[in-house]
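Here we show just some of the chains, and they stay where they sit in the whole.
Labels run A, B and C following the written order; every chain starts at residue 1.
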Amino acid sequence: MLFHVRMDVTIPPGLDVTDRVAAEKARALELQRAGVWVHLWRIVGRYSNFSVFDVASNDELHGILSALPLYPFMRIEITPLATHPSELAAQ
Amino acid sequence: MLFHVRMDVTIPPGLDVTDRVAAEKARALELQRAGVWVHLWRIVGRYSNFSVFDVASNDELHGILSALPLYPFMRIEITPLATHPSELAAQ
Amino acid sequence: MLFHVRMDVTIPPGLDVTDRVAAEKARALELQRAGVWVHLWRIVGRYSNFSVFDVASNDELHGILSALPLYPFMRIEITPLATHPSELAAQ
């Protein structure tokens, strides 16, 4: 089940988040390899991304997002996705 | 070059758009087969979609969008996408 | 899997929707009996409701909502819900 996710990151000034950023990247790669974080794009000019997650439930999605290393500094917006009737793969 | 596109469709009440909807679907399939309209998802509960387009230029993107059969009834929001440093394919 | 849904209904002036309203009510009762539309409250002073749906997938939710008799006149906003750690039933 697919969810469209937008994450906007705001680091408080003066805070060193080098370790968190590295951990975030490691976790993002792990979730991509696992087929859960299926798309990840940088929004040009922003410390933000558009992502698509493939999860079995809302609880799983919240569990994954709220455990991300940068979660305390993120504003997250979630949109549930359905199959589009004009999608090629759905024909 | 990837662009994130949100399309919200509003059909004026009383207007028959059966032909346009069919033409829109045909064109969407054609553009997906051509590798230009690379993702197309329905937003749950809305006559809207999130899409990703892969085009060579802004002019090409505007040409494609403004020629869509339902374009006169769409509100379109475009976000340029860049490669994310944590994207698996970019490692 | 639970989703919070807000529906705002706007009937174009001069349109007779008596049949649709009756069909909507019948369908709402049917979905409540089926355990899918688990909560339904009127927002005071508005032709709007807050609802909670229990569905197996995003596709099922979109299918149900987009087939409601009053769907063409609704603006729908959806929020995925997860189990709250302080919810009594989850202890």
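Before moving on, here are some points about what is shown:
Just so it is clear, a contact is a pair of C-beta atoms (placed from the backbone, for glycine too) under 8 Å apart; a residue touches a chain by one contact, two chains touch by 3 or more.
Quantities reported herein were computed from a predicted structural model and do not represent experimental measurements.
Shown chains number 3; the total number of identical copies in the complete complex of this file is 10.
Convention: only the chains that are shown with their structure count from here on.
For the touching copies subunit B and subunit C, the fraction of interface residue numbers used by both falls below half; the interface is of the different-residue type. Here the CA centre of subunit B is 28 Å from the CA centre of subunit C.
Measuring from the averaged C-alpha position of subunit A to that of subunit B gives a distance of 21 Å.
Of all residues in subunit A, those touching 2 or more other chains are 2, 79-83, listed in ascending order. Within the complex, the subunit C residues that touch subunit B are 5, 12, 15, 58, 61-62, 65-66, 76-78. Taken together, the subunit A residues at the contact with subunit C in this complex read 1-3, 57-59, 61-63, 78-83. Interface residues of subunit A, counted against subunit B in their complex, comprise 2, 4, 24-25, 28-29, 32-33, 39-44, 49-50, 52, 79-88, 91.
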